[in-house]
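Notes follow the structure.
With one protein chain withheld, the remaining protein chains of the complex are depicted in position.
== chain A ==
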């Protein structure tokens, strides 16, 4: 059991209008640095806010509390995060994480 997680290579994708919060770039190749506690989706959300989000004042268009804003769908390797424990899901190397907005006009 390896509690101490090594750095992880993942892709984060923002579609259906969400990309406008990320410089109109949909697909981001991300390296998550080595940390003491394992990377969860919850931690990734905060990391995205600090490192990928362009306009920090528009943060509430992406996050609400410790999760995504209602109306945003999250999938890990084409699987619904609701089936994976939502924010508690533990990220693995090469995960492809997709954020899809169902808000109208983005």
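Here, contacts are C-beta pairs under 8 Å (C-beta built on N, C-alpha and C of every residue); 3 or more make two chains touch, one makes a residue touch a chain; residues count from 1.
The rule we apply is simple: contacts and distances are computed from a predicted model.
*Asks:* Select, from "Cytoplasmic tRNA 2-thiolation protein 2", "DExH-box helicase 34", "Electron transfer flavoprotein subunit beta" or "Adenylyltransferase and sulfurtransferase MOCS3", the UniProt-recorded name of the complex's unshown chain.
*Replies:* So, among "Cytoplasmic tRNA 2-thiolation protein 2", "DExH-box helicase 34", "Electron transfer flavoprotein subunit beta" or "Adenylyltransferase and sulfurtransferase MOCS3", the name matching the hidden chain's UniProt entry is "Cytoplasmic tRNA 2-thiolation protein 2".
*Asks:* Write down which of A:8, A:21, A:44 or A:91 is the residue touching the left-out chain.
*Replies:* Once the missing chain is taken into account, the touching residue is A:21.
*Asks:* Which parts of chain A are in contact with the chain that was left out?
*Replies:* Residues in contact with the chain left out: 15-17, 19-21, 24, 58, 60-61, 69-71, 73, 75, 78-80, 82-83, 98, 100, 102-106.
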